[in-house]
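Below is a structure I'd like to ask you about.
Note that one protein chain is taken out, while the other chains of the complex remain in position.
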Amino acid sequence: MKNQELKTIITFETTQQAMEVEDLVKENNIKARLIPVPSNISAGCGLALCSSISEQEKIELLIKKNEISGIKIYNIFY
Amino acid sequence: MIKINAIGDVCPIPVIKVKNAMKELNNKGIIEITVDNEIAVQNLSKMANQKNFQIISEKINDKEYKVTINLSKEDVKCELIQDNNINNSVVVISSDKMGDGDEKLGKTLLKSFIFSLTKCDVLPSTIIFYNSGAFLTSTNSESLEDLKTLENLGVEITTCGTCINYYNLPEKPEVGSVSNMYFIAEKLLNSSNVIKP
Partner (left out) sequence: MGDIMNKKMFCSGGCSAKLGAGLLSSMLNKIPQSYDKNLIVGFKGSDDAAVYKLTDELALVHTLDFFPPMVEDPYIFGQIAATNALSDIYAMGGDVKTALNIVCFPENEDFNILGEILSGGNSKIIEAGGVLAGGHSIADDSIKYGLSVTGTINPNKILKNNTPKVGDVLILTKPLGIGIITTSAKVNEASTNSIDLAIKSMTTLNKYASEILRKYKVSACTDVTGFGLLGHLNEMLSSTSATLYVDNIPYIKEAFKCAEEFLITAGGQKNRNFVGDKVCFNNVPFPMEEILFDPQTSGGLLFAVDKTQVPQIKNELNSLSLPFGIIGEITENKKFKIEVNNGGKYYD
């Protein structure tokens, strides 16, 4: 079984938002990536941002600063 | 389902409340608990994970986290990877985009597809990269980590040498081998399934 870690998963309402946030985290050197939304979470858009827990606070600040709404933040083992 | 309010509770009270609920439910069913801090979420997650229960936590706001623990062990995530479950299919990546249309979307979809492969139970025997697909195995590709994971799981990764040369990419790809059209043609002909996303 693959070694699972507790991760931060952020879901979006639209794909555009997902891609916008992917660009933002890259610009700010935050280690996070887009993945298909894990099957135990449902969301408007099929892509979610995945990162380790330690990056969660930075990502949240970035999203707030850029006024991206409708996001949901989850922690799951992945 | 048992709903627990653990707002204001310090560790290990939330864990104890959940353990009591588990006993009450006889380890079947769903427990929903609200806590007010990230650390409580992490401690609950550690426990659920050690006991092999599925756990999802949703952050409602800075002081409220809704944690859902599913006690049915048979609800195993389909993303479990089993070693050596490789079939005779070949995946062909003929472009750095997936589908026709918006370029940015196409690139995102392809990254997402390669990631999804790492989560599949049964893996292809080979992934062949050609034409602009060659960028995916080169430096600066955002899929390198996923491709290396697939390689470690026994998937053969190979890139067309002509394409590497044409696009002036580094001679040696970051992952997998370099092959020529003979090799690629033979691989495709001998496979039971050719998958082109």
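Labels for the chains are A and B, by order of writing; each one numbers its residues from 1.
Here, a contact is a pair of C-beta atoms (placed from the backbone, for glycine too) under 8 Å apart; a residue touches a chain by one contact, two chains touch by 3 or more.
Fair warning: this is a prediction, and the values are worked out from it, not measured in the lab.
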Candidate in contact with the missing chain, chosen from B:Lys46, B:Lys66, B:Lys104 or B:Lys148: B:Lys46
Of B:Met1, B:Ile16 or B:Ile60, the residue in touch with the unshown chain: B:Ile16
Where the unshown chain meets chain B, residue by residue: 10-13, 15-16, 19, 37, 39-40, 42-43, 46-47, 50
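By definition in this document, only the chains that are shown with their structure count from here on.
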Contact set on chain A toward chain B in their complex: 1-2, 4, 6, 15, 18-19, 22, 33-36, 38-41, 47, 53, 56, 72-78
Contact footprint of chain A on chain B as seen in their complex: 38, 41-42, 45-46, 49, 54-59, 77-81, 104-105, 108, 111-112, 115-116, 142
